[in-house]
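Here you go, one structure.
The complex is shown incomplete by one protein chain, all other protein chains being positioned as in the whole.
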Amino acid sequence: MRRAGDGGKSPAKPGSSASYSPVSIISPSYETGDFFDEMVAAGGDVRPHYRRLTERLGTLPETEFNQRRAAVDLAFLSRGVTFTVYGDNEGTERIFPFDLIPRIIPSAEWKRLEEGLAQRITALNLFLHDIYHEQKILRDGVVPAALVLGAKHFRREFMNFNVPRGIYVHICGTDLIRDKDGRYLVLEDNLRCPSGASYMIENRAAMRRAFPNVFQSYRVRPVEGYADTLLKSLLHLASSRSEKPNVVLLTPGVYNSAYFEHTFLARQMGIPIVEGRDLVVRDSRVFMRTTSGLVPVDVIYRRIDDDFLDPSVFRPDSMLGVPGLVNAYRAGRVALANAIGTGVADDKVIYAYVPKIIKYYLDQEPLLPNVNTYLASEPADRKYILENIPRLVVKSANEAGGYGMLIGPAATKAECDDFRAKVAAQPRNFIAQDPIMLSRSPTWCDGRLEGRHIDLRPYILYGEKIVVTPGGLTRVALRKGSLVVNSSQGGGSKDTWVLQGDE
Amino acid sequence: MPAPAVPLSRPQSTVMLSRVAHSLYWMSRYIERAENLARLLEVNLQFLLDFQGIDDDALKDHWGSIIASSGSGELFAQHYPVADSRSVTAFLAFDLRNPSSILACVYAARENARMIRDQISLEMWGTINELYLYLKARDAAEVWSAGPNDFFERIKAHSHLFQGLTEATFSRSEGWEFIQFGKFIERADKTTRILDVKYHILLPTAADVGGAIDTAQWQAVLRSASALEAYRRFYVREILPWKAAEFLIFSDSFPRSLHFCVAQVDDLLRRILGETAARPRTEAARISRRLLGELQSRTIPDVLEQGLHEFLLDAQKALDLIGDEVVQTTMFYPIEANPDEQQQQQQQQ
Partner (left out) sequence: MLLRLLHRTTFVYAGVVRDSFNEVRLRPVDDDRQTCRRFDLRIDPPGSEVRNYGDYYGNEVRYFDVAEAHEQLTIEAISEVETVPDRLRPEVPVVATAANPRAAATELYAEYLAASHYVPLAVELWRETQDVFAISPRHDVWSDTCNLGRHLFKTFQYRPHTTGVNTLATDALAQRMGVCQDFAHVMLGFCRQSGLPARYVSGYFFNNRLRPGEIEASHAWIEVLVPGFGWVGYDPTHDRPVDERYVKIAAGRDYADIRPVSGTYRGAPTRELRVEVTVREAVDAFA
């Protein structure tokens, strides 16, 4: 175990006598443990791109640091930057906990990520087009047909559909983690309704207010252009027939946990926010019900899952959707972002095949590797999983938000047995991975800086061209030792600074 | 493709969803309704306390008349055998079986506000929500024994606060028009009912006219509309019944008078329905114009000759028609859950 600032061993460490004052927040007892730490390297040295930050923090008294934290929290509260927790009767609104220590990424590092992410979304888009048309990849046996056809989110209703511009995934949130050696790995893709971009923007605003000088000294690439780029990619989908296309955001409504984000993004883009009951389909065209009559809609940024989108085609009990919407889409009279049926490509089992998918469509090696994954649907893997559950992370193929997951090393025998039974009963629905020693980032915990596990969700927009927003949402597992970063289970977030240069 | 009901006069990004207009309209109406009811009850409770024991005969129908003017006579009779201060207050203030009770109105206002939370300011939402939580935590018996005045004061205070916050924090957009429209149409209706209370009280005997009780009753009517001081400033003399009626019907400066409210309604209608020409196109505007015309040109002797009660009933009908027509035209399928308006599935055997 390494300690940063061990009595004068190496220079330029946080807590070295030059900048350490008894009330500063940088302390000599900061431990990196066995993990890759974002700020402190193996030898105890502060990484070059964090130096300016640690110097500043070294001169910052704890009381002032706490004041800035309080100010940021208050601002979030009064601006209503909240999310609603599922399962609560009244829907409790919570502030997404925010940590003031940013995660910093030098530009060379980011460039590699950007290329890898662009490659991935290109391949996944081609994959989606293929499996909803000729299904060549299935006939060639590269991905087992049963896995795709049996996937929960494979939408038969969408077969042979022609989507505007051939783009299926307009907005993608891919979760990245770093292993012990600091190598970036893709943890999962989110191709349906990825959320969190609003927090990315609000976090940036908060950091500017909290640390204006440090922020400026760093030349951080902006994220504020996100809404603009998003609107452009949505407009790109409108048919050439409409001179001034009407783009709307379709939300499930106030009871949805991400409702804040829906209203935030709609306001930023200057587009109307609507619920299913505000839309009506007439003769395969979609209209908005307004006080001035029916107004045609050309593009819908929908934050409703496929299942609930159209009761005449999908779940008939859905009160959130719009009857006739799918057929208006089919008739080419309205565009949806993301397209229907993208969930088959972010299925956790299909995830294991993404490197092969990249190779098949692009004839390239994946620039960003996957986490090594065992598929319970394969007999050899299944045997391994069942025998080694206490040592593995087991995930259900179709749950989101960290639910339906077992972290073997942290689980009780009863929990392991329960999962063993589930995997044996429905092997198609489970995968397992070796636990990754997720990287850590210094986080303010109960009065001191401690390392906490983090991940990164950059947002990729696919319009006229692919744009990877520099930065994204860094989520942090606030509980000590925890690997779970989701907001609903004790996670928080940090601002992510992608630098113009390398330090 | 169905043509818009009225020409699209606003750029698309500020177009107002029917559902939002509907919620703003009803949120505003329900709050105004709750406030008016609170004032009506408060004044009349006070009135009866003042005259307790003096002349029971003249007073015993007072509560009955309040119920009658509210239009909920039948519903009241179904649940309460006798009209007295306790039962009438319970019915008009706390009974959720009465969709127009203060409680029901506040709950409905809050529900509408919740559905459009992102359209109203945090403070506006906070005010309604606070009132709702306060009411939810109490029951009728508790309030009655603690003295109902506090209760009524709170309703009025929150309503005023809400209106003030709306004035200060709500953008002057199409949404603003729907809020004001709801408020004034409700207020106009309530003013007619306040006046009508006096009608339902048995005609006094010749000896009673001008007597202490008669005067006090008219005073109560004016107080119910918060009009007593304004009336005195205007007329400077004693309260003459027909003067009070004249004030509450025809005054063009008192904000609760029928004339004032209908003038606002007429103006808002033109903006909401896009009525720019001299002759109204829509039925609602026609009715409103006619009503406004009457209020601008008729006199109180006219009205008394026609019959005050009949006049007020006509006004109520006109206001109902105006409201309904606006809802139909601008809000299409009202969201208020009509059990018939639900989705079903068809399948074939």
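To keep things simple, chains are lettered A and B as they appear, and every chain counts its residues starting from 1.
Definition applied: a residue touches a chain if its C-beta (ideal position, glycine included) is under 8 Å from a C-beta of that chain, and two chains touch if they have at least 3 such contacts.
The structure displayed is predicted, hence computed values, not measured ones.
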{"item": "Sole contact to the chain not displayed, among A:44, A:164, A:293 or A:311", "value": "A:311"}
{"item": "Hidden-chain contact residue, picked from the options A:80, A:144, A:355 or A:435", "value": "A:144"}
{"item": "Listed residues A:94, A:180, A:209 or A:282, member touching the removed chain", "value": "A:282"}
{"item": "Residues belonging to chain A that touch the chain removed from view", "value": "138-139, 141, 144-146, 149-150, 156-157, 159-160, 280-284, 311-313, 316, 323-324, 327, 330-331"}
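Criterion: only the chains that are shown with their structure count from here on.
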{"item": "Distance between chain centroids, defined by C-alpha means - chain A, chain B (Å)", "value": "50"}
{"item": "Complex contact set, residues of chain A against chain B", "value": "78, 80, 244, 246, 254, 263, 270-275, 277-278, 282-283, 285, 288-295, 311, 316, 319, 323"}
{"item": "Residue ranges of chain B in contact with chain A within the complex", "value": "1-10, 12-13, 15-19, 21, 114-115, 117-118, 122, 174, 178, 272, 274, 330-333, 335, 343, 345"}
